[in-house]
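Removed from the display is one protein chain of the complex; every other protein chain stays in position.
And then subunit A:
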Amino acid sequence: MNRRSTIRRLFTRLPRWKRMLLAGLMLALVLGLALGLVPSLALLTGPTGDSTPPTAQAPSGGFAGLGRAADGFTQARPGQALRFPEDHGAHPGFRTEWWYLTANLHDEQGRPLGVQWTLFRQALAPPAAQQDAKDAVGTTNPWASNQLWMAHAAVSRDEAHVVAERLSRGSPKGLAGPAGVRAMPFAAWIDDWQLTGALSETLSKALPNTLASPLSSSTDALSQLSVSATLDETTRYRLTLTAEGPLVAHGEAGFSQKAADGQGSFYYSQPFYRAEGEVTLNGETHRVSGRAWLDREWSSQLLSEAQQGWDWLSLHLADGTKLMAFRLRGGAAGGGETQGDTGDYLSGSLISADGTLTPLGPTELSLTPIAERSVAGRRLPTRWRLEVPGQGLDLTISARHPNRWMTTQVPYWEGAVTVEGSDGRPRGEGYLEMTGY
């Protein structure tokens, strides 16, 4: 909590133009962190016109790395198979990556309670430059890392919304640092916050490591997890997660397109967790149980200049179906598949109870805000209409409470939602994330 006020104080001390610049940078970082789309550091690096494809897209010329120091990251592109358990770990060759867990829980009295645990990895410089830096300074320096780890945790119920943030730099190869992710046996951690696999090492080694098997079987390094975080002196949680279905790969076998011009990220999820454990919120301890959803995504590209942010949904429907949908606002104009004149880019996945995934393309769904609320000095849509005509879905999604603003270094909205059918009957629950407002 203190860190946040420090940051704010630092921020307010900056002169106005610096504040604007910093705000711009932070915004770019948020968008980049969460999406990994078209480079949008236009503010600093000069605008990338709509007609000009970003240099990273062009495999010609400077692919060897000369003259493209800022673009020395690996690009996500379709046709690359996911590999497990390796892909559960970090991909330092990509710019951004996250392990994103949200849980819709209920306490003994059945009252709803939301929990979030997120670990972000951000490379401050491409791996090549990183290597140069290491060579220049010698490899004995354990601090020399261009990886930045950032974690967010939140517990919310009704009015209460406790948020905490941790930051750490990466650790050198072969040395365990305060933050990191290990694929085998699975562990993701920052300080004393951790998300660890409960499977023994031998068992997870015996597991098949091709894409096909974990996606159809429910036994994987991620199928038994335990997650914990201490947000402050009076708020903490510890949950065990048991997967009741397989991992699912979004988009084209794990390549999720994020803009009309074909850029995207690698994206898979485990949406079938049954969660159980204990949550202490402001000194009150509750036994909780419910459902959780883990997202894994990595990419190297930032938002394009025109894209301002996104709205993202993960829903547990009552019939066991899971639904993921996102809307990227602005940008990508000129593409034939965009919705209306706004240039928004929509995408989603409908996952049946047995793990069969149906990708939803930009024209196959619509996501419309229907009510706005004032939150943290901004106007945010807290009621949405989600239509998937091809599947006969017409859902109304409402935030359980509008006050779910994450007052982290990079602020955004993240909170639990309820789902209703067009007839007004409850159809399930889930999580909503809104950035760039």
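Quick note on the criterion: a residue touches a chain if its C-beta (ideal position, glycine included) is under 8 Å from a C-beta of that chain, and two chains touch if they have at least 3 such contacts; residues count from 1.
Note that in this section contacts and distances are computed from a predicted model.
Asks: UniProt names the one chain left off this complex as which of "Urease accessory protein", "Putative ABC transport system permease protein", "Aminotransferase class V-fold PLP-dependent enzyme" or "ABC transporter ATP-binding protein"?
Replies: UniProt lists the chain left out of the view as "Putative ABC transport system permease protein".
Asks: Touching the hidden chain in the complete assembly: which of A:82, A:101, A:119 or A:148 does that?
Replies: Of the candidates A:82, A:101, A:119 or A:148, A:148 is in touch with the missing chain.
Asks: Out of A:81, A:176 or A:318, which is the one that touches the chain we can't see?
Replies: The one listed residue touching the chain not shown is A:176.
Asks: Which one, A:108, A:233 or A:423, makes contact with the chain that was left out?
Replies: A:233
Asks: Since one chain has been left out of the picture, which residues of subunit A touch it in the full complex?
Replies: That gives, for subunit A, the contact residues 2-3, 5-7, 9-10, 13-15, 22, 124-125, 129, 133, 137-138, 140-146, 148, 167-169, 171, 175-178, 189, 191-192, 230, 233.
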